[in-house]
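In this view, the complex is presented without one of its protein chains, the others remaining in place.
All chains are identified by letter, namely A and B, in their written order; residue positions are counted from 1 within each chain.
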Amino acid sequence: MTSPFPCTAADLAKLLGRTVAGDANAVITGVNSIELAQDGDVTFLGSDTFAQHLPTTGATCVIVREKDAQSVRSAAWIVSPNPYADIVTILRAVSPLYEHEPGHRDPRAVIDDSAFVAETASIGPGCVITAGCEIGENTQLLANVVLYPRTRIGRDCTVNANTTCYQDTLIGDRCIIHAGAVIGSDGFGYVEQDDKHFEKIPHVGSVCIGNDVEIGANVTIDRAAMGQTVIEDGVKIDNLVQLAHGVRVGENSAIAAQVAIAGGTVVGRRNRIAGQAGIVGHVVTTDDVVVYAQSGVAKSITAPGAYFGSPAKEHAQALRMEMALRQLPELLHQIRTMAAELEALKKEHQQ
Amino acid sequence: MTSPFPCTAADLAKLLGRTVAGDANAVITGVNSIELAQDGDVTFLGSDTFAQHLPTTGATCVIVREKDAQSVRSAAWIVSPNPYADIVTILRAVSPLYEHEPGHRDPRAVIDDSAFVAETASIGPGCVITAGCEIGENTQLLANVVLYPRTRIGRDCTVNANTTCYQDTLIGDRCIIHAGAVIGSDGFGYVEQDDKHFEKIPHVGSVCIGNDVEIGANVTIDRAAMGQTVIEDGVKIDNLVQLAHGVRVGENSAIAAQVAIAGGTVVGRRNRIAGQAGIVGHVVTTDDVVVYAQSGVAKSITAPGAYFGSPAKEHAQALRMEMALRQLPELLHQIRTMAAELEALKKEHQQ
Partner (left out) sequence: MTSPFPCTAADLAKLLGRTVAGDANAVITGVNSIELAQDGDVTFLGSDTFAQHLPTTGATCVIVREKDAQSVRSAAWIVSPNPYADIVTILRAVSPLYEHEPGHRDPRAVIDDSAFVAETASIGPGCVITAGCEIGENTQLLANVVLYPRTRIGRDCTVNANTTCYQDTLIGDRCIIHAGAVIGSDGFGYVEQDDKHFEKIPHVGSVCIGNDVEIGANVTIDRAAMGQTVIEDGVKIDNLVQLAHGVRVGENSAIAAQVAIAGGTVVGRRNRIAGQAGIVGHVVTTDDVVVYAQSGVAKSITAPGAYFGSPAKEHAQALRMEMALRQLPELLHQIRTMAAELEALKKEHQQ
């Protein structure tokens, strides 16, 4: 698809399957936010938050909800039940995704004879699909993706460039794996010998990822020593996250960038783990737990709620401690004064 | 190798080179842990920790130490001097590693004429072996591995997919490098100019990795500006670790996920650095140091022992501080009361 710009407001309305009001022939050359839009731009107003900008925006065309149409002062406008979705449609026309034609088999890909690739799945250049792999319908492997033997990926997935899946990795449907992710590498498990050198524990488990999971760029998820590391349906994982061997993440949990979760830990459903937080191994967090950024969870969390600090405490307690700590230098001074006064009083008494 | 299942208990015993007791014809269809095993599973008991599960496990076949044989209630059992090693053998048969045939030269690999690849070394698809590289016997480069010029890798190593080694990287024998690791990138070194822009310091050193080292997925190890960044024998490095230019890590040290060690720092032997910890540049930790998770080591550590906190202190001191901090909000209240009482006493005295 090529860029729709330059075009008229009427052309945009047609692209969206809607009708234009005002000057249908107004020329549109770009997209911008409502505060920054200038002559030639199309913009949108999707919520009340930015409504004050509607009368003053420099945009030539605005996509608005019906209730906002009367406040438009721009040359043209398009009424929509979902202005945000419509602006995304326009932007996707400007910046289409990198995708192969369904059924593409790039001549520079390597596909083992024993692998099964569904008819509509697409395999980009430099991909390596080894023995016993299975790729579902409409799934896209973009470029230089390496799948070790018996990796199975469901339908409607996108696997971005330079991703690696180790043997027996299982990925559900509608997943997005971002570039550079490594799924199924050996866990960090050794037996320390008497002379303090390490003997490696073989990792013969695997990684199992549910449906509708998104995995960020350069994420690492280790295979279990035995059994499975499990990411349940609907989990969203940000860039550079580390999930160790045998971790289980409950459905619809979200894990922000650079979080690390150590081996064997079970994260409940609907947890929200903020950036750079860590959770030690072999603990459990219950459902509906929020862990704040940079916190260190050192033991199991059995009550839903928010936790903060390293080691992590209930958020309210952590805040009280932080507030108290800020008063501590002054407190030291006060106590020294009190101690002197007390000493003086004692002396007086003894006289 | 194809999966051994379904098979009989006798077949498994044969695979292990052992003898079966009980029902030799019992059909085995899977593997599971002793608590979770069900009808058709083989399991194992390798230590006393889980011994209470032996009489009640649902497994059809159990691999046990001789001393536990009398307590087996399952249909079949196999006595072994090392039940754990035997179950790993079975699991490896179920989930074999991704390996090429010794001596494999994939037609989609690029191998420079001036590179030396030992006869039994294997080079997978998409690998790029540039001028002057050397690869030792039985070493496996799996897929899309890029070695910049003069990288030398010893024998019996495995280098996983999408790994990059910059020029002059030196790797010993029996090392495992996990996918996405970057070894030998330029260190973060600049000279700040008067106008505050940075001039890059050329990095002409290299990285030297000893024998029996394991390096996790997406790890980054920078080359020294001059001289070498050194990882000594037996060091184990978890995923997403950052080792800066000129770092040296002493033998048999273990560094957990997302640790960062800044430039020029020397880590002693047998150190244990837990996840997300950081060590500043140009300091030294002595041998046998343990750094707890998320700690920040801000100066050299000269005594063996455990350290915690940011900045890191002796673990016992850090614990005392943490315990005291938890009492601080209440303490503030108490001190306010004491101050009021003291004031009252003073007033009485003055009367």
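Definition applied: contacts are C-beta pairs under 8 Å (C-beta built on N, C-alpha and C of every residue); 3 or more make two chains touch, one makes a residue touch a chain.
Just so we're clear, the structure is a prediction, and the values are computed from it rather than from any experiment.
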Full-complex contact with the absent chain, from B:S33, B:T120 or B:Q242: B:Q242
Please pick, from A:S80, A:S122, A:N144 or A:S185, the residue that touches the omitted chain in the full complex. A:N144
Return the single residue from A:P4, A:G275 or A:P311 that touches the missing chain. A:G275
Among B:S74, B:N218, B:N271 or B:T285, contact with the omitted chain is made only by B:N218
Contact with the hidden chain only, please: which chain B residues? 108, 110, 126, 128, 130, 144, 146, 148-150, 162-164, 166-168, 180, 182, 185-186, 188, 190, 196-198, 200, 202, 204, 206, 218, 220, 222, 226-227, 240, 242, 244, 258, 260, 262, 276, 278, 280, 294, 296, 310-311, 313, 317, 320-321, 323-325, 327-328, 331, 334-335, 338, 341-342, 345, 348
Logged for chain A, residues touching the omitted partner chain are 31-33, 87-88, 91-92, 94-98, 106, 108, 124-126, 142-144, 160-162, 176, 178-180, 212, 214, 216-218, 234, 236, 238-240, 252, 254, 256-258, 269-270, 275-276, 293-294, 310, 322, 325-326, 328-329, 331-332, 335, 338-339, 342, 345-346, 349
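Basically, only the chains that are shown with their structure count from here on.
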If you average the Cα atoms of chain A and of chain B to get two centres, how far apart are those centres in Å? 25
